[in-house]
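Removed from the display is one protein chain of the complex; every other protein chain stays in position.
All chains are identified by letter, namely A and B, in their written order; residue positions are counted from 1 within each chain.
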Amino acid sequence: MYSIINSIPTELIHIVIGLVAIMAFVGIHVLVLVYAERKGAGHIQRRPGPFEVGPHGILQPLADAGKLIGKQLLRPDHADPILYWMAPVLAVFPVLLLFVPMPFGPVVTVQEVNLGLLLILAFSGISVLSTLLAGWASNNKFGLLGAARAVSQSVAYEIPLLLTVLCIAFQYGSLNLSTIVEAQGSWPWQWNIVCQPLAFLIFLACAFAETNRAPFDLPEAESELTAGFHTEYSGMGFGMFFMAEYANMVVVSGVCTALFLGGWKGPGIDGVWWFMIKVYALLGLFIWVRWTYPRVRFDQLLNINWKWLLPLATLNLLGTIFFMKIF
Amino acid sequence: MSAINKILRPITDLWSLVVGLQITGRNFRRTQVTVHYPRQVIDPEVNASFRGPIKLVENPRAPGKPKCTACMICVSACPSSCITIIKAPAPVITPEEEQAFQDAEARGEEVERPSAPREPILWINDFSLCSLCALCIESCPTKCIEFSHDLYTVRTSRADFNHDLLAPFPNALRPETPAAAAAKEI
Partner (left out) sequence: MAYEEFGLTEGDFYSRNFQKGMREDTMILNLGPQHPATHGVLRVIVELDGEYVIRAEPVIGYLHRMHEKMAEGRTITQYLPNMGRVDYGHALGWNGALVGAVERLAGFEVPERAEYIRVITTELNRITSHLLWWGAFTLDLGAITPIMYAFDDREQMLDILQMATGSRLTHSSFRFGGVCTDLSDRFIETCKAFVPHMRDRLPMYRGLVTDNVILRKRLEGVGIFDADLCRRYGASGPVVRGSGIDYDVRRAEPYSVYDRFDWKVPVYPAGDSMARYLVRMDEMEQSLNIIEQALASLPAGKIMMPKAPKVTWALPKGESYFATEGARGKVGVHLVSDGGKFPYKIKLRSPCYCNLSAFAEAARGLLLADALAILGSLDLVIPEIDR
């Protein structure tokens, strides 16, 4: 027995434990975020938000999860049975992988990957596929429109996102997130946000679009497309898209923190707590923005990207390279 | 000039987004305006002007009885036909009493046969039909109907909306005949 365990490479054990930890982490954070979102929305709108389940409604997300799990899973008659159920699964699993190279703390990383940044960008591309599949397979006109929107939106916004990330990568000559965090100092003025403010803003705008959050939540666009690509999904089918959306938010905030806000570093003692504080500050911004703005129109969304973000990101990249060469 | 405007425009546009965030942020810190219904209720002074389901007024001369004389004007006035009233029937005269009356009449005495009391024995308002239009109240000659200020009219079954308006009056006449009981089922 002992020999069998011994024969398993420690790396593998490390990754398995890490993946389990990630699942727990994602689960907990989705619950916390759902609660935070509903409470945040409530207080912005001068109402209490969830209040009945548990003290101050703290158990509401659990009740919601229970309800979603308990619901019947329905598939429309003309939907493609395989693709239809593949889509929600495909939405959640790549997101879990995105946490692998995430530098939570000085030693708290599931797996140090040299090309961590690349891995995150690559796997986040898969989420588009799941949206497309969901919209296409459910054989619903609203779903189809939502899927078409999702694809063009994600593809478009990935480009400026990559360009801004490249700025940072060029600056430190590394695609390893831990290295990038390591290179930033403990104090706010030593963070990348100071030397790359434009890149930060572009990254943030792209983050809103990539995670399909308001004001860029066009694939869902409730008042136009009822629920967009997940119109036909019930119960946990919808629940998994929901989970993926929130998990995506955590990933994007995590990457943003690592790239621009000094990751786990901060005044006083460095550590995981600084990382989490910054991530939650960004998530708070996500929530705040969602409950403030109207939704942009589809063509405007693409115009913002191609006419503003892309040129600006390119200029920013060229400027960064220019300064790198000079100094 | 327009060139400057063109450059400044995106900046003012972006500033409007910041203004929006400021407003929601300010409201985030302010107190809530909603009322947690089962634990809190709204100011009763607000209710005082609310026109809730109708109720009957007590007769000042006969405590415990409604002022209603069962004249049926409200029944015909109601546009939704939601009022059901049954008049009190005339008391049944037994053959012996009838004989006594006839004897008295034969003797040439003034006979006062018992007449039906001018009172309802059943007064049902089907609140599921009522549109609170006040026509019954305005047309009532004795001013015996008025609006209650009851906001909390939610019930769980349809039968609960057949408000029995005689219920609060302990001395009101009640139906005893099967016909009246059947009418109550409506």
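Everything that follows uses one rule, which is that contacts are C-beta pairs under 8 Å (C-beta built on N, C-alpha and C of every residue); 3 or more make two chains touch, one makes a residue touch a chain.
None of these values were measured; they are calculated from a predicted model.
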Note to self: Touch as defined at the start, partner being the missing chain; which of B:Ser2, B:Ser16 or B:Ser157 qualifies?
What the structure shows: B:Ser16
Checklist line | Selected residue (touches chain absent from view) among B:Ser131, B:Thr153 or B:Asn171 | finding: B:Ser131
Item checked: subunit B residues that touch the omitted chain in the full complex -> 13-14, 16-17, 19-20, 22-24, 27, 33, 46, 49-51, 76-77, 79, 131-135, 138-139, 147
Checklist line | Touching residues (missing chain, whole complex) on subunit A | finding: 41, 44-47, 141-142, 144-145, 148-149, 214-215, 217, 221-224, 226, 291-300
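Just so we're on the same page, only the chains that are shown with their structure count from here on.
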Check: subunit A touches which residues of subunit B in the complex?
Finding: 17, 20-21, 23-25, 27-28, 30-34, 36
Check: Can you list the subunit A residues touching subunit B in their complex?
Finding: 40, 43-48, 51, 288-289, 291-293
